[in-house]
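First up is the structure itself, then whatever we jot down about it.
Here the complex is missing a single protein chain, while all its other protein chains stay put.
We just call them A, B and C in the order they show up, numbering each chain from 1.
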Amino acid sequence: MADMKIGAYVCQGCGLGERLDTKALALVAQKDGKAHIVREHEFLCNGQGLEMIQKDIAEGVNRVVIGACSRRAKAEAFSFENVAVSRVNLREQVIWSQPATEEARELTQEMAADYMRMGCAEAKKVSAPIPNPEHGTDRRILVVGGGVTGMTAALEAARAGYDVLLVEKTGALGGFMARLHKRVPYREPFADPQATGVEGLAAAVMKDPHITVFLSSTTTRTSGAPGRFSVDITTESGQTRTENVGAIVMASGFTPYDAGKLPEFGYGKSPNVVDQAGLEALARDAAVKGEPMRRPSDGQEIKSVVFVQCAGQRDATGTHLKYCSGHCCNTSIKQAMYFKEQNPDIDTAIIYTDLRTPGNGEDFYRSAQRKGVIFTKGKVASVEAGGSGPLSVHFHDLILDDKAATMKDVDLVVLATGQVPNSGVNIDVPVGAEDIDAGKPAEQAVSVLNLTYRQGPDVPQLRYGFTDSHFICFPYETRRTGIYTAGPVRRPMDIAQAVEDATGAALKAIQSAENASLGRAAHPRSGDLSYPSFRREGCTQCKRCTVECPFGAIDEDEQRYPQFNEGRCRRCGTCMGACPVRVISFENYSVDSVGSQIKAVDVPDEFSEKPRILLLACENDAYPALDMAGVSGHTSSAFIRTIPVRCLGSVNMIWITDALNSGYDGVMLMGCRHGDEYQCHFVKGSELANYRMSKIDDTLKNLNLEKDRVRVLEVAIADIGRVPELINDYAAKIKEIGMSPFKGF
Amino acid sequence: MADVVATQETIVVVGGGISGMTAAVEAAETGKNVILLERTPSLGGRVNQLYKYFPKLCHPTCGMEINLRRLRANKRIKVLTLAEVSKVEGRAGDYKLSVTLHPRYVNDNCTACGACGEAVSAEIPNPFNYGMSRMKAAYLPSLMAYPQRYVIDPSLLGTPDATKAREACKYGAVDLDMKAETITLSAGAVIWATGWRPYDAAKIQPYGYDRFDNVITSVEFERLSDPRGPTGGRIVRPSDGKEAKNVAFIQCAGSRDRNHLKHCSRICCMASLKQTTYVRERFGDEGQSTVYYIDIRAIDRFEDFYQKVQADSTVRFVKSKVANITEDESTGDVILHGVDTEGYHRYDNRHDLCVLAVGMEPNVDIKSIAGDVAVDASGFIQMGATDGGLFGAGCAANALDVNRSVQSATASVLRAVQVVNRVAKAEG
Amino acid sequence: MARKEYSFYPGCSSERLTSASNYMVSVEAMCKKLDVQLNEIPDWNCCGASIGYAEGGELPRHVMNARNLAISEQVNKGQDVVATCAACWLGAKETKDRLAEDKGLLAETNEALREAGMNLQYKGEQEVRHMVEVLIEDLGYDELKKPVVKSLEGIKFAGYVGCQTNRPFGIAGESFENPKYLDKLVEMVGGEPVEKYDQKVTCCGGALAFSEPEKSQAQIKKIIESAYDHGADMIVTPCPVCQMNVEVYQGQINKRYGTKFNIPVAYYSQLMAVAYGASAKEAGLNGQIIRAPRLEEIAAKAAR
Partner (left out) sequence: MGDINTAMTEQYRNNFLKEVEANVEEGQWVKMCMQCGVCSGSCPLGPAWEHPPQEIFMMIRAGRRDEVLKSESMWMCTSCYNCIVRCPRELPITHIMHGLANYAHRLGLAPKMNPTRRFAKMFWNNLTKSGRVNEIELSVGLYFMDGFKTGIARAWAMKDIGIGMLKTGRLNPFGFVTHKGCKDKKGIHKMLKKAREIEDRRKGFAA
């Protein structure tokens, strides 16, 4: 850029002035960094210091290099409108990570000087991003699923003033909730089953002027990005209309686990064995007729009912559902109350191993006991069903330690089977392969959203088919930007939770549409205006970026070039790291912006005994850990040169080979945990980096370098004491294997 | 604090823990102006004091880092710390909050360089470590503190240490003349995210928390296990500093109990299961954890975690509410007495340390502050019980784990957005 | 402080020549110094005690207690009922609580009461309180300290609270597991309490000392052993059954376990009486089977 004007500022506060020769640093910025203006200041972050910088900006400075504290400190003070800022971390990661001794002075100063060079080099290669001009501006919300979750999401979004399209597969709203006789109480006094209110909810949806309902319809094609999704809504009869929406809430609900897989509990052998859904049907039916519930086999009076908890759930053998569905204890309690309401003399027993009624569910539990529902801690072995006659429930009474306990003459057995999510196609399972994750219905999965995405037609699943987020702090983190799943498709849950979940998901959808319309990124780089672009002429159409994007953001256009769908992009840079021909970049983060920092480091010659180690540190966890190590007074090798990266996934191999070629003695990569319990904020970034680095050996061999010249490490943000140890260990290793032969080339 | 501009389209979030931070950030990222109030000197709340989260065993500071970055980057959020709400008056769309701003004695000139901390000698109990360690009375609340500014404890005022602190600061950041002030904020909607506090374990008299050094609470055990904690992550006994390899966990310490908290606090089973992994992490096969429980409530996918812990041979489960604890005065060991109800085996089990999985109760009695709100018998805010514009989020609304708290906070934002959008529409 | 009056329910063991007559003697001496007047309920009957349930059942037990309370309501109008015996207090208080919450039971009780003389009807007008409650709540430690003329300095007391003065009602503000009022009373009279006495609320076996002596004596052994382990010179208690069980079986326990127990067990009221300047006889110290020589010494000394 022709009019580039760099201002470099060196702070003398917080001990920087005493520990470093700031004048020399300013000179480095001027001489090596080619900064147009260099200034020292005794207290850069205060009003005066900032005014000084502002004044320079007003006079034409458009790149600012701040040689002071970490980018994590004083962030508000050092943010300037429309100016690219490069933060040089002289405090936490230079003077605070080095001993405050006279002997250490020289190396500390060298470290600071290199960081100033790197900061200036970066400043030259970045610019303040401007929003992608092609962003969509549609703010309508599509809700898929007309059960309690979908209806709630639609109503809550509508109440905030947003227009909603609600697509329901069946001919009526209500979903599973409409099949219930009553619901578990959700408000004080938590004592009795309550009316579901489903009719009222459905009516409210139908009459809301903001909501358009499509019954007997499915989403047969979904393409686009937040702010500009295009959705085909097709009726049973095959009529399709295309609608544009800004964001999507997927609330496709659940299917009860197939009780037919539990013949040992008599299901299918006797009509007097039902699942919880079957019992609801019985209760509704009786209520409609105004009659008591009767024994299904012969219409006889019911005198004894047994509820079998965890039927086909919490199964460690791999035959049935491995998880707990969370709601079933309360549901059985509610259903037992149906009978107590009908006639208090009906014996109702709930056989459980752990009764799970969290929160105020404990009141409901007590209320049931007060009504005479009997709770027996035991494990049911089998239900003996002699034709249409009474049943016997054989179980291990865990309290009385009676392995052969039996409840005889039982009129009805209710199996508390769990929830199986309606999550569509598991895109992580190759076509034709068997989905080994237990708890999936055997039938061929039918896609819910029919996404036209390169990576598959539905939202990725986490475990057991649930489309949950893997992040504890970010339950609505989604791997398909702008699409939020809610209700039991996301995680097993009851109505009260589904209502909360729907409301949260609706907010996220609204937020996503709003941000898309401003061209801003979604979590975790919320508000980031940069977006990836690529040099078409250099692209070899290798598809690595489209395959590796953790968010399925990149499709291929008609000419098989990548199509970035910026609205779906989360700005992690994984595509940039993947690209073998280095054509992908962001305005403020590129192969060049990092590469030039690497090259800016002054590499002393082979005989100096001053190795240089490059550390590429994930900015989310490893970099803060390094900062906090400094704050905590941990010291580490002065030969390290750290560059924060958006994610290890964004690390392009060229950085490593360039570093090694230019005489660095070692390269460390610090990223987040990967694998099943991954910690990577971009889901797959650290995993991909690990995979890519596993191939580095060939490169090293080609360069005739030792294996240990590159080390990849998993680091957590809390590894404050460990991070300096890792650095020191590696520095010792480098000392052991000796200096790189590539110096001075 | 004249620079705090609040209108009826502002959403005020009370409480700067994970729920409040989430609510503030989510609302701001939806384009709303937010004022986030926190009573203590730093955001972060109780989760910041946890070593790890269940079931992933990841670190709370990881999410906090992201949330702080979101917060720092968003100009729509104004954060006030040491800010305590004493009154909320008005109705949906038009609230007035009385807020007392307590003095920090350190202004925004502070660079967190640490010179004041070095200068003073007085020490106070460190609340971040639940008083299990002491710290200088001029302090940074935690490594992740936001704002990243020191605090001068009021106890220093008038002492020579106060002068030393002021003189040590080159940036004029120490201001000993700061006074508490009360301001009034306008808001269209209020999100109440004041969180929870651990039930007072001393009230559970049979367990002798007030009498025996080696009976501690689950929140204290988090600090004890954390490398950032008072012992640098060494799991040792308070009585004698000996390694505590044989640890007992007592579930429902205060919860599900008509004598204490009648509700189930939901998180405690998972918290104890998680804490057994700390014991394993430190001591390997030499560690021994025993969990005394009534029902293990590892709900939904958490069941996986329960099964994993069950498979650990160093972890034992005893279905029993412990009757009482006695102390062996000569060794400091704690002896748990009770009956294993599965088959009735009486036990008098000796442990190095006993951890009480204490229950959750709402941190703030909101009924004494706001009228426009309904609470349940445990004091949690009931959703939708009034048509006001004050919404509970996180553990102010229910006994919730972190994941569900964040979900609840996100939901509360939409409810607040509905109110302020109505105001905006009415105002044209 | 003005004279305080209470409707007094002494109970069977407080009669002359009964197992807790020494308790009664000391209570009289103590109350005299404190200017507390105890108006005995005329013709009171037994409360049924903790063992009465088996043959007596529910209603007869309540009726027995209701009779005492009804007489009190009739004769000692406007006064709180106070008992010195744990079982008496508990029995009467339980009846009051049960009849307050169960109107059917109340009606049945009154139906039976009509059969007794004196034209009785139980209304539930009076509070039922323990002597210790009266001391702590109505007078308070400061007031209780005023008449102290002698210090019990140098004597170490294990405060054995036992069960029924402590559970299920207990003394307000005290915990069921670690009540501290005996320690406070001991301190008040200049003695040294064993603060870490860990058997202060262990059950002595109660009435089962008679029917299940082995099991009860195992309990009593723990109670005494811990007192010795903590260096106590004496045990002090508020309950007649506790006092008797812990004191009189020491010989048998010594035989059974080869121990050498010989520790005096006194009532709080005896300590207070002595501290208030009462003679050994006035303090009922002649009622100790295991004599308390150090208390007797102090009682014999002239007041400072």
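We take it that contacts are C-beta pairs under 8 Å (C-beta built on N, C-alpha and C of every residue); 3 or more make two chains touch, one makes a residue touch a chain.
Here the structure is a predicted model, which means the values were calculated and not measured.
> According to the contact rule at the top, which chains on display are touched by the left-out chain?
Even though it is not drawn, that chain still touches A, B, C.
> Which of these touches the unseen chain: B:Lys179, B:Arg258 or B:Lys425?
The one listed residue touching the chain not shown is B:Arg258.
> Touching the left-out chain: which of C:Leu34, C:Val63 or C:Leu295?
Hidden-chain contact among the options goes to C:Val63.
> For the chain left off this view, which of B:Thr7, B:Thr231, B:Thr326 or B:Thr341 is in contact with it?
Spelled out, the listed residue whose C-beta touches the missing chain is B:Thr341.
> In the whole complex, not just what's shown, which of B:Lys136, B:Arg211 or B:Lys321 touches the removed chain?
Here the residue in touch with the unshown chain is B:Lys321.
> Where does subunit B touch the missing chain, residue by residue?
Its contact residues with the unshown chain are 206, 252, 256-260, 294, 319-324, 337-341, 344, 346.
> Residues on subunit C that touch the omitted chain in the whole complex?
12-13, 15-22, 43-46, 48-60, 62-64, 67, 108-109, 111-118, 163-164, 167-168, 176, 202-203, 205-208, 210-212, 215-216, 219, 248-249, 251-252, 286-289
> Would you write out the residues of subunit A that touch the absent chain, in ascending order?
On the subunit A side, contact with the omitted chain comes from 304, 347, 349, 365-366, 369-370, 372, 374-377, 397, 399-400, 405-409.
Keep in mind that, in the parts below, only the chains that are shown with their structure count from here on.
> With centres defined from CA atoms, tell me which chain sits nearest the overall protein centre.
Of the chains present, the most centrally placed is B.
> Nearest whole angstrom, what separates the Cα centre of subunit A from the Cα centre of subunit C?
66
> Once you find the CA centre of subunit B and the CA centre of subunit C, what distance in Å lies between them?
46
> Which parts of subunit A, given as residue numbers and ranges, touch two or more other chains?
Nothing qualifies.
> Of all the residues in subunit B, which ones touch at least 2 other chains?
none
> Which bits of subunit A are touching subunit B when the two form their complex?
13-15, 43, 45-46, 69, 72-76, 156-157, 159-161, 187-189, 314, 316, 322-326, 352, 354-363, 377, 398-399, 401, 463-464, 466, 468, 470-476, 491-493, 497, 500-501, 503-504, 506-508, 510-511, 514-515, 523-524, 526-527, 620-621, 624, 628, 631-632, 673, 677, 679, 681, 716-718, 720-721
> Where on subunit B is subunit A touching in the complex?
18, 22, 25-26, 29-31, 51, 53, 56-67, 69-70, 72-74, 109, 111-113, 143-144, 148, 170-171, 226-228, 256, 262-266, 295-304, 307, 319, 341-344, 376-378, 382-383, 385, 398-400, 402-404, 406-408, 410-411, 413-415, 417-418, 421, 425
> For subunit C, which residues are in contact with subunit B within the complex?
175-178, 196, 198
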